[in-house]
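Note that one protein chain of the assembly has been removed; the remaining protein chains are unaltered in position.
For chain A:
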């Protein structure tokens, strides 16, 4: 691979030196642009206690274009579909090169605390989230127990 940009090296170093609470991001041994990410389900959310695996890739144009992020662990969330794709503005049109891996992961963590069923990606989940929030939250807890506990 061509030389890694200074920005990516620095960002990785800082990520290692001062990790974000509840989030770990480790570059792949083979590919320094590919990160293995683990996010802990935020306290007080239906995902609490769960450990969610994600993959994060920094494309050639990074930081001019956004990193590609995807959930590897199944999750019941209105803005995350069954392929793990995430609907988050800063990963799309609101991306700014001043954002970083750290800020992206923090935003994803925040999305777990505050699902936004009005801007859905998984329609059925969003629908239930709006009509019967209690049941949706029960489902999310159930999925968290089934898929995001004890299998990392």
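List of remarks:
Following the convention adopted for this analysis, a residue touches a chain if its C-beta (ideal position, glycine included) is under 8 Å from a C-beta of that chain, and two chains touch if they have at least 3 such contacts; residues count from 1.
Here, contacts and distances are computed from a predicted model.
Per UniProt, the protein behind the absent chain is "RBR-type E3 ubiquitin transferase"; the candidates were "MICOS complex subunit MIC10", "RBR-type E3 ubiquitin transferase", "Ras-related protein Rab-2A" or "Nuclear pore complex protein NUP43".
The missing chain, though absent from the display, is touched by one residue of A:63, A:78 or A:117; that residue is A:63.
Interface residues of chain A with the unshown chain, by the touch rule above, are 5-7, 10-11, 61, 63-65, 90, 94, 96-99, 103.
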